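Here the complex is missing one protein chain, while the rest keep their positions.
This part shows chain A:
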């Protein structure tokens, strides 16, 4: 008898209930009046008295087990029924578009430069984009007949025959901000000047009539080429990675003497051969510039350097046409999310 009870328990265990029909079949087979459990109880009379207690307990256990199995299966089926309600209750459906905001790639490059300079202890200054001849040229030691002063190269906003009225131009570099800063602040000065500048140039994939620069200026009692070199090297390592290969070579600018340019070795991913690429111009601030802002060149020396933001952004993202920066095509911008 006990073996039969055990066999019945196995049978219940192995019964699969996945539909309403099977659930009903299970009830009829085991739990109904004519079911297997009931008929098991009706055989109680056959059990010898001394075993009655033991068998009765086992029978009750199997009855409860059958009932629990039925209840659990019924609940599960009910849940499944409600879970299967709507086609839209499908977590794999795509969420509606939610485009992020983004910074322009030029802002991204410029911010990165600024952050490097902040780490090197520089602060930041800005000035107007419409600038007078004094700040843009004269104070920066541009000789009167320098080609940059020509209409071919520079946008003029005001030209006056009266020599006391300074010409106004769209600034051709951010260096006039250096002049403004030195005019109002005593050294030490350790500042960068980012901003938009203008050149009267034909538009092509390589040049645009406006672009952005970041310049740096450091004036103190004891600044030399050695410090300039150290700062330049720190900068390129932070900007391009500490294994960057670089070189310095002489350059020529009106506002620095000596003047230097820096190249980095550039190996674009898709090209076989690397080459030296000029990334910035620099030098020791020309004594004439210091004199123009009443700083004593015997007491103070300093360095300045500048670089084009577009040029570096193009390099890093392998962009070959400068004009894409100003088209504001969302398909371009969203690549810089």
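In this text, contacts are C-beta pairs under 8 Å (C-beta built on N, C-alpha and C of every residue); 3 or more make two chains touch, one makes a residue touch a chain; residues count from 1.
The rule we apply is simple: contacts and distances are computed from a predicted model.
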| item | value |
| --- | --- |
| Identity of the absent chain, which is to be given by its UniProt protein name, from "GntR family transcriptional regulator", "Sugar ABC transporter permease", "Hydrogenase expression protein HypE" or "Phenylalanine--tRNA ligase beta subunit" | "Phenylalanine--tRNA ligase beta subunit" |
| Candidate in contact with the missing chain, chosen from A:48, A:100 or A:163 | A:100 |
| Residue, one of A:57, A:206 or A:249, that touches the chain absent here | A:249 |
| For chain A, residues in touch with the removed chain | 88, 93-104, 106-107, 111, 118, 121-132, 145, 151, 155-159, 168, 170, 188, 190, 196, 198, 200-203, 209-210, 222, 224-227, 229-230, 233, 247-252, 257-260, 284, 286-287, 301, 325-331, 333-334 |
